[in-house]
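Note that one protein chain is taken out, while the other chains of the complex remain in position.
The block that comes next holds chain A.
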């Protein structure tokens, strides 16, 4: 399978199954409309005749010879032979945990999927004993994996900083005995950041996600404090200070865009101009009935905005400036292996969320949906039937993914979004798919422009 498109003056051809990316001229681009495997040794005359009005025989034969050569090298029209791996996919060790240290928050973000922090089940904080149980659970269920990930999440995790520190310290104390390497991350709205906490998380967290939506008016419309006042002025200086002190350490300023700011490239640019060079601004995922929800009618504007952003990034990079937009990150040579790409995020299988009550859910987005509770760190229980089902949710068991050109980039999409907005973890959430495909096209075009 190939996917071809033209963007920003580049004719781009993706060979889906090998991952080969080719920039082609117009004659080759048009030829590919007519060529399909099995390829003949010579350009078929009927195809040559169709294109002879615009191209010479010499051009057509040359272009065809190059197509044939790439096909023989296995980087064009390559076969899809990964399904056998998908069939072998079974439950994996649990090695990644989203720890909900606070089901409470000091902001009242209007689009919050966690019902402004409490996930619909009351405001509470994780206690130290439950945090340690979560670490024990992870150690016991991660046999065969050395790298363990733990994201401190909420609500707002800084509201429970003492427990964050206790959990980090407890996990570190077990690393040697269990031969594990813990990588901690934290996702924060920044309100409670101070010099002491900044120093701590800069030293202990391998990645820090700092929530801010962009321009002051955009951020404050959706991210007010409990008293209704905007959060921008409170958090911006704290984020700047943290990033400045962090040096080369990994971080993202991470925003959400909604129907209210379909010109979200300006928010990315605003964040960049504030001195942040690691930026993620992502589409809101919410009930389509909400007035800020993105809908299919918004797609043309969003597509244009992604293109505008891509061109902005190309210019910055040509100017040797450092800017990284999370959704345009793509390593065409050293990315994840094909096996990883078959089933994406790993939720409910190798990645789970743990609540302040010690309950286990497939991921943070399932938290609060009782029917998806899959165990408890208190008794070590885990619903293996549910886990197996998630393990088998891959691009071949998802109907819309199997024949999609983007399947090895998005790997089947977000299971939680699929469930909430398409009715089943194996049904694709079409709006999310459309956005993902556009971002990929832009990301690959950026590679072409900078090659």
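Basically, a residue touches a chain if its C-beta (ideal position, glycine included) is under 8 Å from a C-beta of that chain, and two chains touch if they have at least 3 such contacts; residues count from 1.
The criterion applied here is as follows: contacts and distances are computed from a predicted model.
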#### Entry: Choices "Ribosomally synthesized six-cysteine peptide SCIFF", "3-oxoacyl-[acyl-carrier-protein] synthase 1", "ABC transporter permease" or "Diguanylate cyclase" - which one is the UniProt name of the chain not shown
"Ribosomally synthesized six-cysteine peptide SCIFF"
#### Entry: Hidden partner chain, touching residue among A:75, A:139, A:192 or A:369
A:75
### Message
Going by the contact rule already stated, which one of A:2, A:63, A:107 or A:354 would touch the omitted chain in the full complex?
### Response
A:63
#### Entry: Touch criterion as defined above, residue of A:51, A:345, A:382 or A:422 at the omitted chain
A:345
### Task
Check each of A:282, A:357 or A:434 against the chain that is not shown and name the one that touches it.
A:282
### Missing-partner contacts on chain A, residue numbers
13, 17-25, 27-28, 59, 62-63, 66-67, 69-70, 74-75, 78, 81-82, 85, 92-93, 95-96, 98, 113, 144-147, 149, 151, 153, 183, 185, 187, 207, 209, 252, 254, 256, 280, 282-283, 285, 326-327, 329-341, 344-347, 350-351, 363-365, 408-415, 417, 432, 435-436, 439-440, 444, 447-448, 451
